[in-house]
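So that we are looking at the same thing, I have put the structure below in structure tokens.
Removed from the display is one protein chain of the complex; every other protein chain stays in position.
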């Protein structure tokens, strides 16, 4: 009996082990596009986030399509396993040990990078942060951070809202998971713009970036306020799309009775904007491969760059504006 | 006399494992009524004749939890656990959405049925893998389903190529958002499925055998029960029900979010089962209890939003309600309670009360 149990236990461990090995193999195989003739190519190690959603997909695809062999680069792509920071640190360390020419880093978590970055600095490997910052933010540890600015984007949404409702109105905020950096930044930007206006926040709830929860939360908040809500600020597209459905089911008309503003600018949101479901979509531009390429070239040539490069993002405030870009929207 | 009868009746009710779950639901509803006296009001939408109200919303929200809680209660009764239900929901939703997106034809009932059939088939397959790992390979249920929980999300991502996928199909959407005779389809469907599962389990000998295995696996084997086939059946059933929950879940917004659909739903299901009075050690189970548990969790989720409790306090609020509930269910705490307020004149009744308790059990 006990032998059998022990065997079972062993099998269990073996299976987990196999799984781990399998996952590790998966994640490393993505980047190992080595070819024998890499001598005159610039090697770039990309410590990436991996599958997370449409925005991330567009962003990382864009980077991969920019740093091609034709452009003179060999890109080693290392996505995190299950958004796990440890797997990112491992990948980062092995890039340093390998002695790549440049490291691009999109950190899954902001804190805990000091040691790794110091190691890269010792090895004289420049590190460029893409999208996500680090905490504590010490610009001496990296070359630059290239990212759209959450605060700026959110305050642009706020400005639009204030302009739309000069006489004020009730609004609700659909947030991402509590405590996440992006959420805090988007709140900060929004609040700074809305402050002093006549807009009243009647509720702020998390809907965990999800359309389904966005719908469920909105449905209840509408009932809790007897449908007396004129504006919904959804911190990402998915939640906004869910909210639009809840508004419709409550017998209200999105865009007329309730205006919905979202951030990200994914294809689905653009379609909804063109359709009148959403009223305002502010892009959070994922396509900054070219900017990154430019920075890498400059850095390798010894030129200095700004320590924070903000990627410009576009705002879409009408169905027509959305229609115009819908055809060649990449994500 | 009437006083004595009433006390007995009350005692029996208190002994029902899900009694405190029912109380908690009423307490939460009362809390909402305090905030808004019209909370419980149900109105008729003049346009389409559908019932509208917070309670209706709760019933709708409870449907997916009901599905996985019922499956989970059977798995737990065998002495196992199914951690993969949330991931299976995501897979099922992903299969349905991708199928409908590729098929187009937004009005087609055929496409909707195809999507549902395919989603349930894939779910059943995942359940079968769980079942084989547990029943035939002999892995611990916790490990097997944990593997499936991790693998399931991966599979969902592969199916959708990592994208949150949307589709339009009105019949499919109707399942989650439609109304029949004024009531939400999704809730009616969930209750119908629960009743069917309950009938199958209790009218056949499946329930008896599941309990036998859960209470004493060795003795059950010696009595000639072949546990393997039974376990396989139960894990497949759990996964299929999770598949249904996935369909209901993605149907509400017609989008599958591979990283969020069904996320941590396995915990909700386990909680619902525990609130319903089924022991995690296996054995006796109560489908009625799981229903109460699922309704309580849906009520709790909705209450948090309705009361406007801030996002950061949500987990703590949920935890407190559940901890209090579990404490009330614990025999030890309950015996304190009974001892403290047991009035002396109740003593003579304690004798006739005993056999009744047996019948009830």
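Labels for the chains are A and B, by order of writing; each one numbers its residues from 1.
Operating definition for what follows: a contact is a pair of C-beta atoms (placed from the backbone, for glycine too) under 8 Å apart; a residue touches a chain by one contact, two chains touch by 3 or more.
Please note the rule applied: contacts and distances are computed from a predicted model.
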*What protein name does the UniProt record of the undisplayed chain give, "3-isopropylmalate dehydratase large subunit", "Sugar ABC transporter ATP-binding protein", "Protein-export membrane protein SecF" or "Heme exporter protein CcmA"?*
"Sugar ABC transporter ATP-binding protein"
*From the touch rule at the top of the page, work out which displayed chains the omitted chain touches.*
B
_Given B:38, B:105, B:168 or B:204, the one touching the chain that is not displayed_ = B:204
*Just one of B:158, B:223 or B:313 touches the chain that is missing; which is it?*
B:223
*Please give every residue of chain B in contact with the chain that is not shown.*
203-206, 208-209, 211-212, 215-216, 218-226, 230, 283-284, 358-359, 361
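The rule we apply is simple: only the chains that are shown with their structure count from here on.
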_Need the CA-centroid distance for the pair chain A / chain B, whole Å please._
33
*Where on chain B does chain A make contact in their complex?*
35-36, 45, 47, 53-54, 57, 61, 137-140, 143, 147, 150-151, 157, 162-164, 166, 177, 249-250, 252-253, 255, 257-261, 263, 301-302, 305-306, 308, 310-312, 314
*In the complex with chain B, residue positions of chain A that touch it*: 4, 8-9, 11-12, 15-16, 19, 51-54, 57, 82, 175, 177-179, 203-206, 208-217, 219-221, 223-224, 238, 241-242, 245, 249, 251, 268
